Structures are given as structure tokens and as C-alpha cells.
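A single protein chain has been omitted; all remaining protein chains appear in their positions.
Just so it is clear, A, B and C label the chains in written order, and each chain counts residues from 1 on its own.
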Amino acid sequence: MDLYEYQGKELFERFGIPVSEGRLAATPQEARAAAEELGGPLVVKAQVLTGGRGKAGGVKLADGADDAEAKAEDILGLDINGHVVRKVWIERASDISKEYYLSITFDRGAKKPLYMLTTEGGIKIEQVAEENPDALARLHVDVLEGFQPYQARRLVYGAGIDDPNEQKQILGIVEKLYRCFVESDAMLTEINPLIVTPDGDVRALDSKFTVDDSALFRHPDIAEMRDVEAADPQERLAREKGVTYVKLDGSVGILGNGAGLSMSTVDVVVVAGGRPANFCDLGGGGDAQGVVDALEVITSDEQVRSIFFNIFGGITRCDEVARGILAALDQMKIELPIVVRLDGTNAEEGRRILAEAAPPNLYVEPTMLEAAQRAVELAA
Amino acid sequence: MDLYEYQGKELFERFGIPVSEGRLAATPQEARAAAEELGGPLVVKAQVLTGGRGKAGGVKLADGADDAEAKAEDILGLDINGHVVRKVWIERASDISKEYYLSITFDRGAKKPLYMLTTEGGIKIEQVAEENPDALARLHVDVLEGFQPYQARRLVYGAGIDDPNEQKQILGIVEKLYRCFVESDAMLTEINPLIVTPDGDVRALDSKFTVDDSALFRHPDIAEMRDVEAADPQERLAREKGVTYVKLDGSVGILGNGAGLSMSTVDVVVVAGGRPANFCDLGGGGDAQGVVDALEVITSDEQVRSIFFNIFGGITRCDEVARGILAALDQMKIELPIVVRLDGTNAEEGRRILAEAAPPNLYVEPTMLEAAQRAVELAA
Amino acid sequence: MAVIVDNDTRLVVQGLTGSEGRFHGLRNRNYGTNVVAGVTPGKGGQDVEGIPVFNTVAESVTAASANTSLIFVPARFATDAIYEAVDAGIGTVICITEHIPAHDMLRVYTYIRGKGATMIGPNCPGVLSPGKANVGIIPAEIFSEGGIGLVSRSGTLTYQIGHELTQLGLGNSTIVGIGGDPVVGSSFIDPLERFEADPETEVIVLVGEIGGDEEEKAARYVQEHVTKPVLAYIAGFSAPPGKTMGHAGAIISGSAGTAQAKKEALEAVGIEVGTTPTEVARLVSDRFRIHS
Partner (left out) sequence: MAVIVDNDTRLVVQGLTGSEGRFHGLRNRNYGTNVVAGVTPGKGGQDVEGIPVFNTVAESVTAASANTSLIFVPARFATDAIYEAVDAGIGTVICITEHIPAHDMLRVYTYIRGKGATMIGPNCPGVLSPGKANVGIIPAEIFSEGGIGLVSRSGTLTYQIGHELTQLGLGNSTIVGIGGDPVVGSSFIDPLERFEADPETEVIVLVGEIGGDEEEKAARYVQEHVTKPVLAYIAGFSAPPGKTMGHAGAIISGSAGTAQAKKEALEAVGIEVGTTPTEVARLVSDRFRIHS
């Protein structure tokens, strides 16, 4: 789960990482009120779960309450990479003398948290890594050893930060960020830029924060931060129904069982020349309710022209899935063409059940590839 | 550093381990006031840093304030294994239906914390281990893994505790005790007995608690628990002076440099037929102030009849020690015979310095063994 | 032979008395796996159709000589169950449970690597050595005995490929589902090493998917250490970045973890990558006939 800048900063603050004071606003009026409370020169920042908001006009300076209201008016409603801005974060403007970068990522390859620190902040870290790798201090942490102060020193000296006042503050922030990362079950915590003000104060000016979905059960406060309204309407419906669903941009609705097979089904539709409308994993079940829920989500996408059911029965029995499909069709009155491919446990029985019922819009195909081809044809 | 029962229970309580409510009292009047506050039947318990207080009459039931005052009167001032009772702990009397035993010790051999749990509580654990080892559940914890709930289950099932209500409470106490052990830097935390009341409540009825001296710097609250008045007067003086000193019971005062050599010196005095008055380690230094401090502590023991200085110069230079001894004698006007053995770095020079000054009560001997013999003779 | 599970497997099922544990534990036993014990705290002394249940894994080791554990306990209790198994001396732990927090698994992973135990999963279908033992939820009836070692991050996709192989008359030495989480106990490399050493395995099939860099590492490992033919399939060519595709580990982060990058890494070391399950089965069949 990705957090907004202001949410990540809230967590930073909880762990003692300095941030600028700010307020959230959903309307220009709220922005004005926030600016009045905060006083002084301000920054109005679009809160969106995507990068590039600066270039898209989503970050603006304001020199007072009137201006903040006007800038919020400009920014709210902007479409940034398909994300509509519904909230802005208004904070005291910072004088910036230097921009650094500090992050901890969950390094799957090394199976360790990975620290990165560089004085080349404000730009994309991939660019620093490529163009100036020596400027990037990297350090893995052994989770059983945990944070040790030397790690912060290696990073700070490794990045070439030599002002003692900066060193002192950043050593502290490096340590606090580890606690924040571990205790929030984060997959990513990034401060870019980590600024130094002309007075020598170090602060997190932005936040990028991803929390492990599987760990949200023990962070109800973070789980509540989820902005359900920001999600795609289909994805929002899927979440409500407990359906594993990812919206894509095509016309062939896809329903598989198991993540790997469902991903493969999406690929095979592309191989067959089609454009998948979604990824949807029925999971281990196959009962009527599961099929109904998944079909509801898939058909709520108006781009869908055909639906491809790709089921490989393992523990899931194909006859049960067949009955589930028929029950769902019965309940939902779907008129879209549905292509079904059943294989594995009790596949013959499943095919027989479908053949007997023979709904007019149901096509049964013998293999995954043939079924994909048929679904693509029917969506055309 | 060993804690009194009431101090250990205070720490238990902080970590959520249930104990009986109680009050500390240093006089019979305080005991009465405590009893009045607590009400009901009570137990008055001597607070001493030694075992066997029950047999010595240090634990008594009292049925009210009058009785508590009388029992405190009896107990305060008792001598239990050489420890004079100066404080009593008065707590609500518990109905006891079962007595269990639970501890975590710092197992130096395994280099792991060791849990022990048995339903055979109330007696010495060594006795259980010997007579009924199957009744004793033992489990080592890997400190990097830390506490895991299965460990508590293994202990509870291993000890044969099968009442679900007891299981539930003890699983919790086992977990809390680990936190208490680790977060207090304990070398030992023992609950004996861990009682079950007729109502099925589980509580710690006693505590034995030892904290690592080297870790006290990060536990100022625990460091403050030290009862300086309870220590031997010599050991108290040694602590004030920062001298490494252990009181023994003989007449030959011993001062060595280094823990191993000082222990060896004590042994050699015994081999020579003498009775050491103390163990005292001068440490790495050898300056006049260090020698003066150590001599002050040693000579404050009136049993001392001779003093044996056993110095092996390594980093410590014997000439400096010799000068330190002379300066100390000068300052302190000691009339007891002092036997000095100097060896190692600059030993000849040291011996020369002592020979030149030649105080009447100073005897220089060439070897450790000869010096020990001389010191023993002089103490006779 | 076969790898990880075989006729020497003495299985304890942690969570045997739960509905999933019971269903699959009995299924595994019916297949012929030597299921010697179950563990459910508080149910020690009971039995599940003759399989004795203990309160702790340690008891199952002492009393029933269990050497392999299959874990079906819910996510919040799963890491505790893994620690319990490893600390009780279980040499092979197979964890089916999904949704275990990634940070917990990092700790478990680091801990058990130091202990020398083998862990498969979590969020995996288990391990099947046809004709010998089935430990987990793999539908064994799809597979037959043979010379193909299969290692996969996915369950149903493995069944699909196994099914296609079976239809081509090919069987498996062992099928290893390593799991779909970001941190799993065994990466591709561990089973690859075992397949290379296993005399029954003649050809190896690796089934990967988007996310992480385990396929890339496997490619390097194959280049340096594997002499047997290896073929591969990767799922998720059409997956968008930043979206979790069913498996917690199946996510393209920035530009890292794409199917295309994995395909290229594998092909660079001479591993053929099929574009559909059907194609990979056909490639395996071709290679197998040449090789045998």
C-alpha cells in the first residue's frame, strides 16, 4: 500500500524525523484556512500516488492565504498521469541550501533492507546510480543484527557529507528511518529531497512510503490511511468484494484460478492478438459466490467485450466451477460472450455440465490457447 | 547486582507479571501503617539478599495491623546468614493451591538465556533437577531469534501444566518474563514460587533478580535500588573509593594487580598456611592515589595483621608502584607489616627504591611464594 | 531419489486439526506420504484418522521421529510455527500459508539460513515427488513419474505445465513450488542444485514470473553450475508496473522485475523460454527426446 506524501511525513514525524509543518486541504477554502494558520510563504502540493507532479504543475509556491487559495484552486482537480488531485498539502516553504537523498528499500534480491544516501538529491536515484555511482552510499542491514550506529557513519562518510552539524543530524535521521521502516513494516521509505536549510537544519521535504499489505493487520492506523476513493472504480469494487483484480486497458475480461495461471492467461490473450481488460484471480475457490463476485467486478468495466474463464482444476474441482459459472450467469444475466476452458480435476464432468446447460453466450474450448483465440475474436 | 524481593517484584509488575500488593517498612510502626492500608490477613517478609529466610524466622503471617507490627518487631534486626534485616515487605497473604517455579538464567555455558519451569515449586530448583528431572522443562532461547510464543508452549506442556486457565496465564507470564529479563539486563530472574490460588489466579509470590553490573549505566532506576547500607562496611568503602575488593575472613590483607593474579595471590596465601583477609585488585594503575585508596579499604578491616603487595609489572611499571607504596605509607602512617613482591617491568628499580627508603615495617621478598610465606608469618 | 521429499520423509503437519490441514494432510497420506504426526497446541493426545496429534513439534520429533514439517497455520502464527519446527530439529519445512508479513519472513529467512534447515514457501503449493511423497496441496493425479524436475513460483501454472507434459507422455522427478512471496525460504537456486545432483532428473523446467531478480540469479547459477538441460517459462509479460499480480511477490518495482528482463537473462545463458505453457511443454518434450 502506497502512502501519500503527507501520510508518509506523518509517520516520519512519529519516529522523530523532522518535517515542515503543514495542513491538508480538499478545497481552496480549506487551503486558505490552512495558509492563515500556518502563515508566511507556503508551498501547495498535490497529493497523488504517482511521480512527476512537479512537472505537471502540481507543486506551487504561495505567498499568503489569498495566493494559497488560488494555487489550490489550480491544483485540485488536475489530472497527473491519470490520477486526479483531490487533496493538497500546504506547508511552510523551506529555504533550501542543499538537497540530499535518503532511503531504505526492502531488497528482495539480497533479502536485506538496503540503505541509500547521496548528496545528489532531488533527482531520480536511478539516475544517480547510473551517472555518478560513487556519490551513492549503499549499505545492507542484517535484520538479526539490526541497526548499529556504525551503519549511519558508513553512509554519512560514504556519501561525503563532511559538515559536522549536518553529520550529526543525518546520523540521527538514518537511525530513526530504520526504526520507522521496520516498525511500520515498510517496503520502501524514501526521503527525496532531504534538505539542508541555509541555517543548517536538515529536514525531510518529501516522502515516498510503501507498506506491506500483509502486515496491515498490525497497523490499523496505517490501514486507515488507505484512500479508497482514489482507486480505480473497478479496483475499489474488487477490494470491497475481496476479489484479486488489477485493471488493464483492453477488451478481454480475464478470470483465472491462481496468480501464475492468471498472469499467464493475460499473456496468452496478448499472444493471441487481443488486449486484456484485467487480471483477475479466482483463487482456490470456485463456488458460485466467488464467480459472481469476480464477474461483477469484471463486467463493471464497460470496455469489456468478452470474458475468458481459464480454470485449471487442482484442488479446485472443475465440475464445481462449471456449476458456479452457470449459477452466476443465472443470477447476473450477463449477455457478453463467455469463453470457458476447463482442465484438470473433473474437467470432463465440468465440460459436460456446461454442454448440457448450453447457455447461448457460452463457448467451451479445449485448450488455453484456443480459448484465448476465441475470446479475442469475440471481443473484436 | 542482586535485588531484594520487593525490588524484583517492582520490576515484574512493570512488565505485567502479576504480584501481590504490598508495602515496604523499616520500622514496626511503618509495618502497622502498611497493614492498615492493605487490610486483611498479611505476610511480613524479611528483605535480605540471602536465601533461607523462612527457616530463620524471617517470614511470618499476621492477621491484622497489631499483629503485623508485632511480627515486624520480631523480624527487623534478625541476623539471617550474616545479613541483618533492616526492612520488611508486607503484602496481602495469598491462598495457595499450587506452587510452581519459573526462571530465566543467563546460561554462560550455552551462551543463551535458559528458561526453566516446573510444577515442583517452592523448593530449590537444584533439588528438582536432581530428583525429578522429567518434571523440569528447560529451554534455551536464541537471542537473535528472540522470544517466540512456541517457547512458552513447550515449557508449559513440557512441565505438564494442563489446566487451560493456568496455561493461558502462564504462557503470558513466560513471555513477559523474557522481556523483563532482556530489557532489565538481568543475569537471573526467578519466580519461586509461582503460585496458583484456589480461584485459579497465577501470581509471583517471590522474586530473585540479579542485574548485570556492566549494564547499570543504562538503567539508572535499577542502579538506584542498590542498598549501600546493606553491604559490608569494607565493601561499602571500597565501592565509594572505586576499589575492586571482596571481604574474606582472615588476617592477611592482599593487594594484587589484575584479577587473575590477585585471585592467585589469595590462593597462594592459603597454600602458605595463611588466611586471606580480602581479595583486592589494584587494576592497571599503581599510582599513589590508587595504592592509598586500596590500603585504606584493606586496613579498615580490623582483622588484618599483615599486608601482602603482589605486583607483576606489565604495562604497570614496578618503579611507579614502589613510589606509590612509599607515598601511601607516608600519607597513612600504617604500622602493620607490609610484604612486597615486585616482578616484571622495572622490578629491579622498584626494589631498589624500596630498599633505599627502607621503612621499618616493609619487607621485600623475591618471589610470590616466599612473599606469601612471609606475610603469613607476620600475621601470626 | 527425487529431491526434498521422498520415501524417507516423515511428515508432521502443523495445523493438522484445522480444516485445510486435515484435508490436505489426509490427502498427502492417501497419496502414500508417511504422515507421522500432527501438531495443534491444546489437542495433544487426540488423533486425526489415526495420525497422532501433539502439542509441540518437539514432541512429534521425539515421539514420532518427524523430519519434515508442513505448515497450514494462519499467517499471524506462521512464523512462530516455522521457528518451532526449525528449533525442534526439523530439517525441511514446507509452509503453505500466505500473507505472512515480509519483514517477519526476512527475520525467519536470515535465522534459518544460519541453521542449515531447508525451507520451501511460504505461499507455495508444496513439493511432490511422484510415486514417493506429496507434501502440500499439489494435485498429484495430474503428474506422473519421470525425469523432469520442475521448479516454480506459481501453483496452478505449474499444474498447467505439468498437465501439458503429462499429455506429451512426460513425467516428473519432483515438482517444487517455491512460493509467490517476496521472501521465500528457497529460491530457484536451491532446487536447481538438488536437481543437478539428482540422478533421476534429466531435464529441468523453471517457471518464473514478474518481480524480484530470482530468475536472473537462477540464470547465472545455471550457467556456472548446471550441466542438465534447463527450459523456462515466465508469466507476466503484460503486467503493468507497480501492481501486485495476485502473488505478493509478483510486482514490477520501477523498471525492475519485468518478464522481458528475465527472459533475456535466461536466454543469454542459453535457456530457451517458451511464450505459452503449451510451447514450453513442447520445447521440453523436444529437448527431452534429444537428451534421452
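Here are some notes:
What we mean here is this: a contact is a pair of C-beta atoms (placed from the backbone, for glycine too) under 8 Å apart; a residue touches a chain by one contact, two chains touch by 3 or more.
Bear in mind the structure is a predicted one, so any value in this text is a computation, not a measurement.
Of the chains displayed, those contacted by the omitted chain across the entire assembly are A, B. Of the options C:Gly114, C:Pro241 or C:Gly254, the residue whose C-beta touches the omitted chain is C:Gly114. Within the whole complex, the absent chain has one touching residue among B:Glu5, B:Glu91, B:Glu166 or B:Asp185, and that is B:Asp185.
Only one of B:Val266, B:Ala294, B:Val339 or B:Leu378 touches the chain withheld from this view, namely B:Val266. The chain not displayed touches chain B at residues 106, 108-109, 111-113, 126, 142-144, 182, 185, 187, 212-215, 217-218, 244, 246, 248, 256-264, 266-271, 276, 279, 281, 312-315, 343-345, 367-369. Interface with the hidden chain, as seen from chain A, comprises residues 142, 144-145, 148-150, 153-154, 157-158, 164, 167.
The working rule: only the chains that are shown with their structure count from here on.
Sorting all chain pairs by how many C-beta pairs they have in contact places A-C at the top.
In whole angstrom, the spacing between the mean C-alpha positions of chain A and chain C is 28. Here the spacing of chain A and chain B, counted between their Cα centres, is 57 Å. Each of residues 111 in chain C touches at least two other chains. Across the assembly, chain A contributes 144 as residues in contact with two or more other chains.
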